[in-house]
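Every protein chain but one is kept in place in this view of the complex.
The block that comes next holds subunit A.
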């Protein structure tokens, strides 16, 4: 797998797949079935994007519950149909806003949610029975889901009417994003609890979005990104099926995926085509699913991320446009296009609009959406799709031989693979063997871009701390104690924890208290340190 070290960018893809200078009929292994047919190499839908374009999903989140609520109402007035909620790091890692360890980070990268009271303010006046809400939350996803259900029910909206998604993908947190709390095994149990709970009671809510994007941002190459993500998907399916309460047909349609698209154009297209085929094949062969709905690989992506650079930053607009085109040719369902100033600033309104326009021009002017899988049958693209899939299979087999994803995370094997690749890519960019315009080619003397400085919103923090103090002063202490004790007791057994978490939410327990009640049984993840 490390044979790529001496590759040249002229003859190999960025993941190290060797390329010939020309491809012909002899490179085709056979004609892939039409779009809309298993194994969906050529896309999930027979008429491609004609029936429905991909979704333009621009992500943002900031400030306190009040500010976010005002922003959501504005977006809905402008015709938006979905909300995207970004939480601050203390909420994501299971700390309350009044924890002395985290004062610096309250409300910084998203909204702080400590108790149901915050969720009630956050969604005040928003018709939760008609609006879909997506939460970028993992370690504490089950707790946020409990808040969402409780907040809706207090306003008379039944849980069955709620729609949306929680990311809820803990495995990639251990290896790349870092918002883990408990060890992998109990975390997987909690995720299975949410999947079963959603299927039974919140059936229009997606309980998990398996994300490879964070592996990529941490340094994985395109092929590793897809392989690690599918391996995570397999681990979640294995976990749910081992409990024997649900069938693959019941929950596989709830699973979706999420990736970064970077700059190696055909490699990215082949990555998505190969990933779609591999997932469909796994769901059918490993789990015996028969329906198309269960075997379909649905994914969203971000064009941008670590493929963008600060020097000559306006070049990023061009990078994002090519990446967006590759994503569409790969058959993406929803896309976020990053703003050119993202490497060094919170995107401005102008740069964010330009990023959205990039998608709109692609969708409405270029004509790429007219024909399903326009590259299908290309000698090169089909051959690269085959080669990519073969490498994905190899990497997944290597992880299985290692003892599976959980083992590879616990002993740092997975983190080591990602760190190796990150170091290699960094050295290639510094030495110039991986050309990056404006960085190691065609450089210009220009002043360094002015980085944005974050100012802590002291007033917002005070308001948050006051609300938390008020909640703690007015809630019923006995109800709180009982709910937390019941949660701990349930964690010791095998019952679904979601009803207990909803009880805790209704008792106005804090995120930190619920996390502690579970830590008492499960302990904490001990990170292996690998570099």
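Before moving on, here are some points about what is shown:
FYI, a residue touches a chain if its C-beta (ideal position, glycine included) is under 8 Å from a C-beta of that chain, and two chains touch if they have at least 3 such contacts; residues count from 1.
Following the convention adopted for this analysis, contacts and distances are computed from a predicted model.
As stated in its UniProt record, the chain not included in the shown complex is "Cobalamin-dependent protein", which appears among "Cobalamin-dependent protein", "Sugar ABC transporter permease", "CO or xanthine dehydrogenase, Mo-binding subunit" or "PTS system IIA component, Gat family".
The missing chain, though absent from the display, is touched by one residue of A:12, A:37 or A:108; that residue is A:108. In the complete assembly, the contact with the undisplayed chain comes from A:90, out of A:16, A:48, A:90 or A:512.
Of the listed residues A:444, A:478 or A:529, the one in contact with the hidden chain in the full complex is A:529. Checked against the full complex, the candidates A:311, A:374, A:404 or A:499 give a single residue touching the omitted chain, namely A:311.
On the side of subunit A, the interface with the absent chain consists of residues 89-90, 92-93, 95, 101-102, 104-105, 108-109, 173, 176-179, 217-219, 306, 310-311, 344, 419, 422-423, 426-427, 430, 448, 450-454, 527, 529-531, using the contact rule stated above.
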